[in-house]
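One structure is given below, represented as structure tokens, and several questions about it will come after.
Selected chains only, in their assembly positions.
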Amino acid sequence: MVVGDISTGTDLLVVGAGPGGYVAAIRAAQQGVDTTLVEADAYGGTCLNEGCIPSKAYITAADTAHGAANAEAMGVHADPAVDMARTRAWKDEVVDTLTGGVEKLCKANGVNLVEGRAEFASERKVRVAHQGEGQGSESVEFEHALIATGSRPVAAPFDFDGEHVLSSTGALALDAVPDRLLVVGAGYIGMELSTTFAKLGADVTVVELLDSALPAYEDDVSRVVRKRAEALGVEFRFGEAAESWQETPTGLRVVTADEDGEETEHAADLILQAVGRDPVTDTMNLEALGLETDEDGFIPTDDQCRTALDHVFAVGDVAGEPMLAHKASAEGEVAADVVAGEPAACDYQAIPAAVFTDPEIATVGMTADEATEAGFEPVVGQMPMNASGRALTLDDPEGFVRVVADGETEFVLGAQIVAPEASELVAEFALAIEMGAQLEDVASTVHTHPTLAEASMEAVMNARGEAVHTLNR
Amino acid sequence: GESDGEVSAKGGRVFAAPSARRLARELGVDIETVPGSGPGGRVTEGDVRAAAESGGEPAGTETAD
């Protein structure tokens, strides 16, 4: 047992073992860089422990139960019961498998793992306070540091009390479905969880300051998801700000106010507040490095993920939008390669994003408006899912695939998909964009029948005026 | 930068496969200045190599906005 302060050295110190940090550490070690990874809490970070993975596990359980309960049209009669405690235990197993895998992969690649909270002591030195009584601490001197400390839920307007007001983390650890759930915020996390809990049987009300669900997306995209959520019984209260809450004998009373100050009361048993996430920059004594954050709290970096300090890098949620796991990992790879002396840079043309609602949303690259703003004269092609044979056989024919291309060169610029498996379908468009593919290239690629991906091909053909399964405009 | 660079950098984008972009960095070529000979003006690995051989503009020379 290590007690007291010992001191070691490393080429690359990585702070935080989320998808940004652990990917960077493994990649650097693979490149022969002596790498030390410090994690204060759990391997895999937000993503594996309380983000992407837990949420998708619950979504699968909710879809399985809800899907079977609503399949009379196809001759399936079922009245499923969901045992949330068991669902949670399963989710925990999935998480443990993956976090255990991360730890094993780090070790197998030769990453030095240190458990504890890293605090910078100087520009080249960090102190790691080990968890638990009498575990002491450790100093590590480093040539390069990579900060991947991620983000945490914004605690506003309400504080999280772990009982009445939960963050997504709390909601993803419930052992029972609340009868009445009030969700503050209709961003992607709020919408994924609202849909999930509605499918699991909760009465869900969503309070959103802005005037639409998923306001980051185009209207016709988010509308498909909002309608489906409404069909599941989700009640939306747009243009209302959550103001206060209190306990009453019959549950919680939440007061909201519209922009004129008009108040409304909502009854609920539980509040899930999902209004955004803040970068974590207050856990590692950034001051000792002399690094500053920007007005949004992020650590500024260049296209090599380098901070204002030449030997310090930052990746993932702490380094700016989009706060997505795959963006964190992509940056982690670049930073590791740069440390290893490779001429790497974040020069990917597009970062796809998915929302795992019902149906899913996935986008990559530019919308038509963004293309116009960027100086293109975009052409657009679209395929409605109700003309997709595969979507019909899945009994899930809502939404569409849209592609945006440059009118002159027909280079693919972007895609907006709201459809079953949108998160998977977007991969083909991401590759098309990175490759500098033209519409014709995608149209000439033979697509398997019957698949949802055929809709991508049809959208592309539609943009060229040669769609077969829809009328060309 | 060279004026023919703007052809391939339309809309702030260079149309080139990741492999060509990486090659440009390796050879120290600013890909935004490389004229593309591929379909639609896509910059190919060959274009990047040609630019490197003819002493193309070094990478890191930012085109002013």
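In this document, chain identifiers A and B correspond to the written order of the chains, with residue numbering beginning at 1 in each.
Operating definition for what follows: contacts are C-beta pairs under 8 Å (C-beta built on N, C-alpha and C of every residue); 3 or more make two chains touch, one makes a residue touch a chain.
A quick note: this is a predicted structure, and the numbers were derived from the prediction, not measured.
The displayed labels stand for chain types whose copy numbers in the whole complex of this file are A x2, B x1.
By definition in this document, only the chains that are shown with their structure count from here on.
With each centre defined as the average position of its C-alpha atoms, the distance from chain A to chain B rounds to 33 Å. Remark: chain B residues 10-13, 15-18, 21-22, 25-26, 38-43 touch chain A in the complex. Every residue of chain A that touches chain B in the complex is listed here, in rising order: 343-345, 347-349, 371, 374-376, 406, 409-411, 413, 434-436, 438.
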